[in-house]
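Written out below as structure tokens is the structure these notes cover.
Every protein chain but one is kept in place in this view of the complex.
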Amino acid sequence: MKAMSSHPAANKRTLWERIMRDIKRNRQLYLLIIPGFLLLVLFKIGPVGAMVIAFQNFRASRGLWGSQWVGITNFERIINDPYILTLTKNTVILAVLSVVVVFPIPIIFALFLNEVKSKRLHGFIQSMSFLPYFISAAVMVSILSTLLSPSSGLVNNLIRASGGKSINFMSQPEWFRPLYVLLEIWQTFGYSAIIYIAAMTAIDPALYEAAEMDGANRWKKMWHITLPSIATSVIVMLIISVGNIFTVNLDRILIMYNPSTYSTADVIQTYVYRIAFQSKGFPDYSYSAAVNVLKSVIAFILVMGVNKIADKAADARLF
Amino acid sequence: MKKLLSTLLAATLLLSLVAVPALAEAPNGTYTMFMRSTYIDWIKELKWYDEAETRTGIHVDYVYGPEEFADCYAEVDQRILSNTLTDAVMTKLTQTNVYGPDGVFADLAPYIEKYAPNIKAYIEENPAYKALVTNDKGAIYGLCKETPIFADLIGYRVDHFEKAGIDPEKVITVKDFTEALRTLKAYWGKDNPNYYPLTGRDSALRFAAWFSCPATISTEESNGVYIGHYKDGSFDILNDNAYTMIETMKTWYDEDLINPEWVAGTFSEGDWEAAMLNGNGSIFYDYYTRAQWFMVNGGPANDPDFKMGVLNFLKNEDGSVIPVTSSMPYNDEVVTAINAKASEETIKTILTFLDYFYSEEGQILANYGVENVSFKVDEQGEKVFIVDYNQEEATPAGEKRWSFLSDRLTVCKPVDDEAFFKWNDALIAEAASRLFTEDNMITAYAIKLTDEQSMELSNLIASVYDAEVAGMTAFITGSSELTNDSWKAFQEQMNNLGLRRIEEIQLEAFRAQYAE
Partner (left out) sequence: MLNYSHHKHHRLSLFDGVNELFLLLVSLLCVYPFLYVFFVACSDGASLALGQVTFLPKGFQLLSFQYIFDNPRFNVGTGLINSFLYTLGGTAVALFVTYITAFVLSRKRFVHRHWIMRLFIITWVFDAGIIPQYIIYNAFSFVDNPLVMIIPGAINTQFLIIARTFLLGIPDELEEAAFIDGASDLQILFRVFLPLSTTILATVGTFYAVSIWNQYLIPQIYLKSDKYRTIQQVLKNVVVTDGASDTTFVNVTVGDVTLNQHNLKAAAIFVTMLPIVLVYPFVQKYFKKGVLLGSVKG
């Protein structure tokens, strides 16, 4: 992009003229962006705009334009709710765990998988690692419950065999988070690793040969060649991860939680689900929209923050 | 010439293909109705339903909704937004109350006057029903279906009791019950560490009525979270007896008389079924048909001695019956409403069809079937089923059968409780006639809420109810120490979360509806 000239004649060109010139010069790019741009405007901006129902008392019978405007009443409802502090704490902890604990695993997996020499073995392991992604929450939790069953589960059998007493893991609040995170790692590590594995295919083998000649061992090669080569992918995936920070696997929590574990398992998403959809009364869309607004604002601020850090630290900003 | 003939022939054939379906169209009308998928699947298998359509000449085109109730109601909202509402819908009372005046659903009152004499009579004869479906301006935006009134039953292993030397007739009070549990534990739990006499699924907090502390409502007071928990999971922690209940359950838990996984909330339906079938449990307090279910789904196959029975409800020390929580006479979750945009002709068709089920002939059809095909009238003038319950219900999915399970929504219609309980296996039919009496069951009331009440309540209940369950569970399992002080603190905590306010709102709504 040309720097703005300070020549008076150049400044006289209007914005419109400058745009027209740019279109003429890059007309094929403009052409190519049309489908994406249309999708953006029609199907992405629209729904976000419709989030205004958070400021209404939305009713399907009155529609978007007919429903009553109530300003920030819904937000007040959220903030004044005595239960909201516990929920927020649980939500935030789960969110942080999802980035701090779940995020690195696929990277580590990809790094070690990369060391596997046999192409067939590599392919096999990669294909298998992908499978857990397809297992629904219901099936996974059911398998986990069977495994951890106090009466007949494998884990407790081992505990009893070594002289201990059975633990009902699924009913202990302190076990909820570890189990949830474990399932999250399990189900997503293969899927997330695909990006890193794909990035690793682009690494020039000559680099490894050169390092080998310098006497580098496996760990050094991993640390100095493989890892930096996928640095961009890592940063991008990190930003994406932060953008998704408040997305929980609602199905999984709903199946896993029970009265004994509410103190750690009940999060804002499950609470909103109970209010908006399970209640005997009215499906309260405005309320859940208000919660979504709050969640989204926080997530957005975090994404901008990470983006800035990525920019400063690694010159790898996203936007 | 040949060509002309063959063309004519082809044309005639084509025409006949079109004409035949047209002729087969219902002579008296047809309409579309949106309903939960499960219910539609059931309707399609009912022989009496086909007969009803034949007799009335009306055909209903059912439109499949989702399986979950919450999703169904969400879809009703979506259909309203996209203007794709069917002629009739299955919705819930809160939706009809709010959307009706907004012009989405038709006010049925004038049409019932004109076209539905039987429904009109029914409304007049049942003032509670009238109060429920009519709003303060006299408009009727939806019709609730009637539900049979039943309660959970105490199912027990007859053979277990026998071998352990317990006489079921002597299990009368809660104390007797606990003693029986101890005897069973001593006998059957001797060599079986997985044996717990009292077992069940999902929530274990279902015994409040036994301790006289269920959630209740009247024009004077509202106790406990009543809405949504008038039958299952009903309890009132502010009641003095609640402490006794928790104490007793804690005793059960500490003495291994009750399955600990169940108390903790981690025992699923499948786990419970496996436990009962394996003989790892002897008693449960659950849905009234369950005792029979185990007999037909693997019990005797696994253990030839397997035999289920139904215990009497427990009594107080003085011999008076302890009433238990029961179902509501009118189901406000499966309300039939009509699209306001439907033509008068369509509304007439819908009401005519529904009205048939409120007539005497229709009621016999829906509750007993066709005379001399599914039932007969015996010498005493009693109607008796001549088709076998177990056989009919075991018909493979997708095939037609006789079935009279009126707790489901098929059509909005009144229920014949007697017929409903007769349509059961002998074990349950007997238990029902013995136990489902007015004295034994607490009357349940459907409560109408205004928009604001609904909003405030759903918020409160979402936090308070689960917190109550969590707190009580903690006391029973011992993770919270149970003392008078800690219990009081727990009650305070629940009030701070909003328990008293919930009771206030419920009382307000109840009074508005029933205090005349």
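By written order: A and B. Residues from 1 in each chain.
Note that in this section contacts are C-beta pairs under 8 Å (C-beta built on N, C-alpha and C of every residue); 3 or more make two chains touch, one makes a residue touch a chain.
For clarity, every value in this text was computed on a predicted model and none was experimentally measured.
Undergrad: From the list A:73, A:86, A:172 or A:229, pick the residue that touches the absent chain.
TA: Selected residue, touching the omitted chain: A:229.
Undergrad: Just to verify: which one of A:20, A:51 or A:79 makes contact with the chain not shown?
TA: If we include the chain that is not displayed, A:51 is the one touching it.
Undergrad: Tell me which stretches of chain B touch the chain missing from the display.
TA: These residues of chain B touch the chain that is not shown: 37-38, 41-42, 63-64, 66-67, 69, 71, 74-75, 77-78, 81-82, 84, 270-271, 273-275, 277-278, 287, 289-290, 293, 296-298, 301-302, 333, 393-394, 396-398, 405, 407-408.
Undergrad: Considering the whole complex rather than only what is displayed, give the residues of chain A touching the chain that is not shown.
TA: 1, 22, 26, 28-29, 32-33, 35-37, 39-40, 42-51, 53, 58, 63-64, 109, 112-113, 115-118, 121, 123-136, 139-140, 143, 146, 152, 154, 186, 190-191, 194-195, 197-199, 201-205, 207-209, 212-213, 215, 218, 228-233, 236, 239-240, 243-244, 247, 285, 288-289, 292-293, 295-296, 299-300, 303, 318-319
Quick note on the criterion: only the chains that are shown with their structure count from here on.
Undergrad: Would you kindly tell me how far, in whole Å, the mean C-alpha position of chain B lies from that of chain A?
TA: Their C-alpha centroids are separated by 40 Å.
Undergrad: So in the complex, the part of chain A that touches chain B is made up of which residues?
TA: 59-63, 77, 81-83, 145, 149-152, 168, 170-171, 258-263, 266, 271, 274-275, 277-285, 287
Undergrad: Going by the contact rule at the top, pick out the chain B residues touching chain A in the complex.
TA: Per the stated touch rule, the residues are 70, 73-74, 76-78, 80-81, 92, 94-95, 98-99, 102-104, 193-194, 203, 227-228, 260-261, 264-266, 268, 333, 449, 451, 453-455, 457-459, 461-463, 466-467, 469-470, 473-474, 477, 479, 496-498.
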